[in-house]
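Excerpt of the complex: some chains, original placement.
Order of writing sets the labels: A and B. Residues in every chain begin at 1.
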Amino acid sequence: MLSNRKTVHVEWGDCDPAGIVYYPRFFEYFDACTNALFERAGFRKPQMLRTYGLLGIPMIDTRAQFYRPASFGETVEIETRIVQWGRSSFQVEHKLYKGEALAAECSEKRVWTVRDTQTQNGMRSQAIPEEVKARFA
Amino acid sequence: MLSNRKTVHVEWGDCDPAGIVYYPRFFEYFDACTNALFERAGFRKPQMLRTYGLLGIPMIDTRAQFYRPASFGETVEIETRIVQWGRSSFQVEHKLYKGEALAAECSEKRVWTVRDTQTQNGMRSQAIPEEVKARFA
């Protein structure tokens, strides 16, 4: 399975008055990592949206566990891979390392979502194209 | 059990190019709701930090499920309660409503964390004072 490793420099503005990463920022890191994994597979988001009439890949379920705090000035590494493909949803897994130590983990379930002006929300899920899945193999 | 209901106006800046709330912002909403619940119990965060030598109540495990998207201009209601107290950790639950519909749910496990210059991180967990727990009963 294709995986991607992304280096993140923890910024001052990512941290809260306790001096550690404000946890919603970790979800921003993870979201950027999922996009980076797609880029690595050859899918830059702007093109991917156009090619497939995609609205996005919104989150429907995510869980993160934080084992060690991170602070501004630190550099962390996040390893990302897709661990399961469904028909229209898929699961992503992130492992965040400080040096050798696993500092956080996150799992995501996202849905391949296209524009649909017929629906109330203007969107609906759709089967993920096989050619997309193939690129991650 | 004490609970709190907070009204959140979804801002333009909370939303992504799909026009819906960028999911890390929901975690910002939830974090503000946990703080609002403590305020309701009589603990404003600045005073709480001073009174107990508290560094904060960092997250160690959180899961959110998103059932319906929310968009700028919408108003949502978030109901928050503490569902379990441990010795130094506690669990929080949020339910986010759009009108009558449950649009998202989140569970949190947080740790009562004090400053400790002896430790490598400058922090350690501590037993939650009984008087704190009592205020939520």
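Methods note: a contact is a pair of C-beta atoms (placed from the backbone, for glycine too) under 8 Å apart; a residue touches a chain by one contact, two chains touch by 3 or more.
Please read all numbers here as calculations on a predicted model, not as lab measurements.
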With 2 copies placed, total copies in this complex: 4
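In this section, only the chains that are shown with their structure count from here on.
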Cα-superposition angle relating the copies chain B and chain A, to nearest 5°: 180
Rounded Å distance between chain A and chain B, as computed from the means of their C-alpha atoms: 22
Residue numbers on chain B that touch chain A, as the complex places them: 16-20, 22-25, 27-28, 31, 55-56, 58-69, 113, 121-123
